[in-house]
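Of the protein chains in this complex, all but one are displayed in their positions.
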Amino acid sequence: MIAPRTIRSLKRGLSRNALAKVGIAIVVVVLFVAIFAPFVAPDRPGTQNLNESRQPPIGFEKATTQEVPVKENGSVVFEDGQIVTENRTVYENSSWDHPLGTDGNGRDILSRLIYGARVSLLVGFFGTGLAMLVGVTVGLTAGYYRGKVDDVLMRSADVMLAFPSIVLAIALIGVLQDALEQSIPDPFVQTGVAPAFRSALGLPTGMPESTTLPGTIIVVVALVNWVWFARVARGEALSLREESYVKAARALGANDASIMFRHVLPNAITPILVLGTIQIAAIILLESALSFLGFSSANISWGFDIALGRQYQSTAWWISAMPGLAIVITVIGLNLVGDWLRDALDPGIEGEGGV
Amino acid sequence: MPENGTNRRGFLKYAGGAAVTASLAGCLGGGDGGDGTDTPEGTDTDGTDDGGGDGTDTDDDMELPDFPVTITQGNMPSGLDPHDHRETPTDVVMLHVYEGLITRDAAGAVQPALATDWSRVEGEEAAQFQLREGVTFHNGDTLVGEDAAHSINRIVDEEVGFASPQSDQLAGVTGASAPDETTVQVTLDGLNPIVFSEFATYCDIMQRSWVEDRSKSEIGQTMNGTGPFKLDSYTQDEQVVMTRYEDYWDDPAEVSELTFTSAAESSTRVNQLLQGETDIIVNVPPQEVNRVNNSDAGSVAAAPSTRIIYNAMRYDVEPFSSKQFRQAMNYAIDLESIVSNVLGGFGTQTGQPTLPEFVGHNDDVGPYSYDPDEAERLVDESGHAGVEIELNTPVGRYLKDLEIAQAVAGYIDELPNVSASVNQRDFGSLVDELLTGNIEDKPPWYLIGWGEATFEGALVMTALLSTDGALTSWSNDEFDSLLETAANSTGEERIAALEEANALANEEAPWIFLNQQYSVYGVSSRVSWEPRSDERIDAYAMSQA
Amino acid sequence: MSHAGHRDDLLRVEDLTTRFYTEEGQVNAVESVSFDVRDNEILGIVGESGSGKSVTALSAIDLVDSPGKITGGEVWLRDAELAGEFRGDKPEAVDGDFVDLRQLPTGVRRALRGPKFSMIFQDPMSSFNPSLTVGEQIAEAVEVQRRASANPRSTRSRTQGYGLGKLLVDSVVPGRKYTSDESHERAIELLDQVGIPDPVERADEYPHQFSGGMLQRAMVAQALAGEPDVLFADEPTTALDVTIQAQILDLLRDIQQEQGMSVVLITHDLGVIARMCDRVGVMYAGEVVERGSLEAVFDDPTHPYTQGLLGSIPDVDDPAPRLEPIEGNVPNLLDSEMPDRCYFADRCPKAMEACLEHPEERAVEGDRRHTARCVLADDEYDPERALDESQFEGGDGE
Amino acid sequence: MSLARFLIKRLLQGVFVVWGVVTIVFGLRVIAPGDPANVLLPPDVGPEVRQQVIADLGLDQPLYVQYWEFVSGIALGVPEGLFNIATGQPVGGLGLGTSLTTGTSVASRVGRSLPATLELAIMATVVAVVIAIPLGVISATNRYSVPDYGATLFSLAGISTPNFWLGVMLIIVLAVQLDLFPTSQRAIGIPGVVDLLVSGQLVAAAEGFRTWLWYITLPAITLGTYFTALITRLTRSGMLDELGKTYVRASRAKGLPDALVRYKHVLRNTLIPIITVVGLQLGTLIGGAVITEFVFDWPGLGQVLINSINSRDWPMVQGSLIVIAVGFVVVNIVVDTLYTLVNPRVGFD
Partner (left out) sequence: MSFDVETDEVEYEGSLVEVEDLEKYYYENDTLFDRVLGREPTAVRAVDGVSFEVQEGETLGLVGESGCGKSTTSETLLGLREATGGSVRFKGRDVFRMTGSERTEFRQDAQIVFQDPFSSLDPRMTVGEIVTEGLRIHGLAGGEERTERAKDLLERVGLSARHADRYPHEFSGGQRQRIGIARALALDPEFVVLDEPVSALDVSVQAQVLNLLEDLQEEFGLTYLFVAHDLSVVRHISDRVAVMYLGKVVETGPVDEIFENPQHPYTQALLDSVPRASVEEYGRRGGTLEGDVPSPRNPPPGCRFHTRCPHARDACTKELPPDYDTGERHEAACFRVDADHEYWESEPLPHASETGEGTSVGGGIADSSD
């Protein structure tokens, strides 16, 4: 249902906007990496190697002399209640096995980022989709029927807006717990394509057979963010219902449902999709914040890995830094695409939505 | 205290019938928040004689030094009512102001405190305490028997006070009365063999009139005890400031001003220590130990605690109903590497439910070895190959709990025929499930830590592994009967039964045996202090370095 | 090009060309347009939408914004003082009392807006700043002229000593304002002059509190603040109802006569032209296709477009049974789609083979005061030489 | 419509929203799993004690009674909150009840943490406005210049960076590595400084202020960055929009200098709609404050909320939610009023 004119203005927007190309490239790369994670990840995201923990990324190798506890049988030794220590040269080696280093359990950060992209994007897309579904339904209904329906629906939206989204999300997670967690099988692994590919290249095999879909988070971010869609959809419906072609359809005898689906929704879709792009970014940020605060049930998530890295902030900065960079780059990409769509299609929704 | 300077050297194998019922929060490790843990101290090391400040023998006439100390825990006290909490951080604050009738030393031995003498009343189901004379509350009033009796009643009798969360800590105590100014008589509901052990752990004494003049919430905001420090100011969730109580019945403390603050984030605490903003911090994470030790600001002091970290596997659900599978889980993990790398050496590997310092530990039973091939074989043998399992773990309650859980799941996931993942849980909801008393409510596989301040292995096993245990995940007739035997016997026989039970537990592997947790403190170089064994940071025992 | 025009010429625009560089491509909005404005007259420029009439006005007073750009032409203004000033520095920009504004520095050009030129726009509501009072906005226009006459040099700088810092100081320090009380009083006078009742009160009202007609009056008042020599009125009544339109047209005429100024009236409405204008230029596709006196253009239209335009209008006094419209649609002005031939040829009922060549402006039957860009200016339509459809290369017109 | 009527109408709407908020918050507790008695009670108490506690909490009442008590408690500030644990002691103030974990008044707890959050939010807003508006103006008026590209990139990065990560990175670089700022926590705030000033202790006040600033710098930057980026963006695009309007051309036609047009006309009209966007986005700011407080261990409402959710202290959760939402509603009323006052286009309708 994309009008050729829309495509033309999109192309035009792209040709004069170098940043939009960067944004599309970022989104494409992140999508590719997330979808084909079992092929591109250098290592299994969960594979630990406690002896290789906290390896720095390439380019950050160093050796320092440190006072470290002496260990026997893996445990520290006490002498007169004091820990026995010795001065030792500590090597922080990096290796191409772990180009972005390893985390506290010796897991490959790059592989975790790649699998983390899956969670972020799944939540981003499904959460946005759900929010869109709810918000657009409510918004179109309110805007089309106006009057009391509008009053009731929009006043409820006001109430939702009275909660900062992260606050409401936290409260809702407190209520829902992780009741809605889903495990999605990874088709590439299940069908054996990815393992065959990996063993052919000599990469470690045994990639996870499924991805955890944090259903609670998806529902919660949708419950928190539908309002933005409702506002935009309502605004569109309010103005579209006054368009002459809608009146003409009514004069031809079309009923409300048919007008909504044939005329109002298709013409409201552009701003909704533009908002959707921006909302994916916002929801990815929200998801990462919730994971960071420990409210997500996903095992691998950028926000969660940042939180894991915090305790190493004085010794292994990269554990926190890398997932954050992944978020920033992905969100920048999505925002650039959103800007491009908005500039090209001019739906006039500046300043809607947000984290 | 000088009257009963006890031997604090060595680790007392305390074998009495002390059965301090585990507290919910204290034992599962509640109340510490953040990544911190709530690590009781265990003095397996030789404590020094002046641990309690009793060794300083200060002259009363001596000018008292100006020596302010700040202690930073993971959490602030939930309130200041000594009878209305179940958390270690709150207890640590309380013990400086309120005292019990009797107390424990670092090794767990019962010592006199406000009572100088205690005994059972012959022929009656009662016990009697003789109060120390000349003890004054911080408001200047003298301690009398009525105060102590009221305090006991306030805990055990809902009518007198409120539904104190500590009432079960004085289980078997039905009430108290004060026959005279210096005597307190406690009535029991039977021949309670552990009554003094109970009183040595809980039962802070408050002034009756002071309590009765105040509302519940006022009591939660201010303090009036007999301890070596008196409250100066309290800002909820921010800080508690105390000053030395110069009329303390014992020598006044060397510490002149004592401030409690909190920082949930371990690195925050370390930074505060290094920047000289605080003097004692709890739970230094292993990766920060070097940073502390390499600095001039302070050093790390550590002690094994009485807490054991384990993974329970519910015996009534597949695949954990299979002994082979449970054993396989133990073989699958490289516990030594976990202790060494994840915990930075701050932990001891375990292979049985009883810690080495505890009564009933079987010295012949060691940890499982790391043998992934054997594990794979056993999984195949169990018939559960290909199973997917999920480890439920709290986050930030125990030292590196999540990292341990991830490491465990990571190792098991390495097995070609098992896949494992970690499910982070909100501590509150996890504990809810564990505490329903109904095994079906528990998750099939979870990580939890259990602290037992009594050094009594039997209590650990009864609570966690016996068929009727409050938090059990296992049921084994042979094991139950061994515990039964131990409960009805004493001495060598009892110990033998317990050791046998431990061996059986090792063989049957109801848990994945993990580590004994260590308490790791950061201590400023201006403070001289030894970690104690009983979760307590006792500022009275601190001196200027 | 000879500059010898009419002796009353005040402004002579010659070959003015303006292009817009849009995403669709280059738009030839104004294509080599020439016209002259005489003292104390109303010149009409008429054309359909997209004919380039508004851009022509904007180009003449140098108000074309990006992506538009004036790419050629000369704008000669009669101003002895300026001519004297630049005769030494820029002799090529001076011709007698006339100066070519296009060759003068930007600062000078801008300084002419107000005292020499002024402009009123189609939609008064969007032409006023919605968040300032009408009086304040008119007073600003007065103030800037007062300051200009007090210090002519500074008016030619970019900021005229006015920046963010000054704005902050003015808004923070009490009693400091850009506009003086004198300017405010003058603004009220102006409002009174354009027939706004209660000018003292209305000066303190905001644009949204005015009706469209009143606001257009205020717009006229604002345009008069600098006592301009030439007032460009761009569709000043299009947004108004017919009874209000009549009021504004009367006002414009009164003001023009009182002030003795010249007005360039741009409109699509031939009736408005007929009522107001002494001379007329008809624009089509960016060009002036015909110009001359009102009588010459209305009674003796030469260009088939002018003829068609006049034939398309239903007459309110005489309902003709059938209108005679111009077939086809108004072309867009994309450079890539502009043919080399006469732009009107594909709609023209009298197109001839000669029209395949783009026509120059020609005097109609030798009368230099009546010109048309059409071969018919000095030729007769001959069906023998008519263009047939096949000679247009793909001119679909849709 | 007069200002008073406008305010009354707006307040009525606010009351309605607050009622909705209270209802949602009540609903959250109702559908929340887990038994509040579990939070209060040790595991081994008998069923009769448990029943008693449940009765004391009012949880055995029909839902509508609970709802009524909850709402009326908040509306009328009745002395006995719904969650009145066994003390029988009245809890004054707002009827937000009593904490399950500490037994103290939720209202006072929440009230005490409010200043810390406000302080942080206000500082962040000040930082944002002071930086963003000049940046946006420079960017818009010098299009395609180096400062414009710089500001555009900054604002893009700013709205794309999760503030918790920014906070962690600031701590790692500025606090841990360079040791320029404390890693976390709050110094006694401005009120303390004011106290010192009032008592005439100028040196101490200056020192107090320095310490306060030292502590608040990183959290304020962390919280303010998104906002700064957003306002920069809005200012830039708003100015560009506004510059294309007819009145700008009309102003130039009447001879006004560019600078006057740009600052007196355009900037003013740009900032007016930004006020409403900023008002809407204050929710983001408050939400951001929750995370920032978590990262910096800042003793504000966010900490109370997160801690109480973790400890399942529902009265506290409810109390902090209500206070946050009400605060947001109040701020929005203020912003709306301000908008109406500075924008002559809209009357108080």
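Read from first to last, the chains carry the letters A, B, C and D; within each, the first residue is number 1.
Rule of thumb we're sticking to: contacts are C-beta pairs under 8 Å (C-beta built on N, C-alpha and C of every residue); 3 or more make two chains touch, one makes a residue touch a chain.
Bear in mind the structure is a predicted one, so any value in this text is a computation, not a measurement.
Where chain A meets the omitted chain, the residues involved are 1, 3-5, 151, 242-245, 247-254, 258, 262-263, 266-267.
Seen from chain C, the chain kept out of the figure touches residues 48-49, 123-125, 195-198, 210-214, 239-247, 249-251, 253, 268-277, 294-295, 298-299, 308-317, 319-320, 322-327, 329-330, 398.
FYI, only the chains that are shown with their structure count from here on.
When the C-beta contacts at B-D and at A-B are tallied, the pair with the greater total is A-B.
Between chain A and chain C the centroid-to-centroid distance comes to 55 Å (mean Cα coordinates, whole Å).
Averaging C-alpha coordinates per chain places the centre of chain B 90 Å away from that of chain C. Chain B has its Cα centroid 41 Å from the Cα centroid of chain A.
For chain B, residues touching at least two other chains, in rising order: 265, 267, 271, 426, 429. Touching of two or more other chains is recorded for residues 177, 310, 313-314 of chain A. By the touch criterion given at the top, residues 33-35, 38-45, 49, 52-53, 85-87, 89, 91, 101-105, 109, 112-113, 175-176, 182-185, 297, 299, 303-304, 307, 309-312 of chain D touch chain B in their complex. Here chain D touches chain A in the complex through residues 13, 16-18, 20-21, 24-25, 28, 31-33, 156-157, 159-162, 164-166, 168-169, 171-172, 176, 226, 230, 234, 237, 277, 280-281, 283-288, 290-291, 294, 302, 305-306, 309, 312, 317, 321, 324-326, 328-329, going by the rule given at the top. Chain B makes touch with chain A in their complex at residues 35, 44-48, 265-267, 270-271, 285, 287-291, 293-294, 299-303, 334, 336-342, 344-349, 395-396, 402-403, 406-407, 409-411, 413-414, 416, 419, 421-424, 426, 429, 518, 530-531.
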